[in-house]
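Complex shown without one protein chain; remaining protein chains in place.
Up next, chain A:
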Amino acid sequence: MGEADLHELISACIQQERKSQKMLYNAFYGFAMGICLRYANNRYEASEIMNQGFMKVFTSLHKYDSSRPFKAWMGRIMMNMSIDYYRSNLKMAYTDDLEKAENITHNDLPDQKLHYNELLAMIQQLPQAARTVFNLFAIEGYSHEEIGELLGISAGTSKSNLFKAREKLKKMILKAAEIPKNFNGTNNTQIVAISNGNLYLGFLNNGIRL
């Protein structure tokens, strides 16, 4: 979609034309859903967050500065909406996570290329707090100080959660790399390599905090 078309579509959306709203929704559905999926526990929650984000987009379009990239503007709204969605639970989660942060041994990451869905599944298995901080730091590019401000936590807590997220992701990548070995029959006991302390409940409940 060209810039001119986009601006025309935005103007129509400001007039609350439902047809144009649907076109804009269709055009940026994948982009918006991609952001929300990274912060959400699953597709269903992501859909809800995304729709709330689109609602914010539709009601704030008149504030959009057309000299700036639309995607960046919308992406920021989706991110904020994702953070807001979980904000009420986050502080508690950060406190818990800080105490449970732990060291695991450092192994070289395998070079195995992972598909989008696999990476997304790994992110979604992270505890909510660790997932949020990892998203903001590793993918969005915020500093710990900025994350602290965004989430209302200290920079130290942010670092701790990032550390925890990386450790868990590494473990998941290593585990994913081991699966083919199973099929080859070279290693049948990979579960033994995970200590009880490392076995996060998120694996058992699809990463959902109950």
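Everything that follows uses one rule, which is that a residue touches a chain if its C-beta (ideal position, glycine included) is under 8 Å from a C-beta of that chain, and two chains touch if they have at least 3 such contacts; residues count from 1.
Everything that follows uses one rule, which is that contacts and distances are computed from a predicted model.
Per UniProt, the protein behind the absent chain is "Outer membrane protein beta-barrel domain-containing protein"; the candidates were "Two-component system, chemotaxis family, response regulator CheY", "FAD-binding protein", "Twin-arginine translocation signal domain-containing protein" or "Outer membrane protein beta-barrel domain-containing protein". The chain omitted from view is touched by exactly one of A:L37, A:L61 or A:A129, namely A:L37. Here one chain is not drawn; of A:Q21, A:S82 or A:Q125, the residue touching it is A:Q21.
One chain of the complex is left out; on chain A, the residues touching it are 18, 21-22, 25-26, 29-31, 33-35, 37-38, 41-45, 47-48, 50-52, 54-55, 58-59, 88-89, 106, 108-109, 114-117, 119-120, 123, 134, 137-139, 166, 169-170, 173, 205-206, 208-210.
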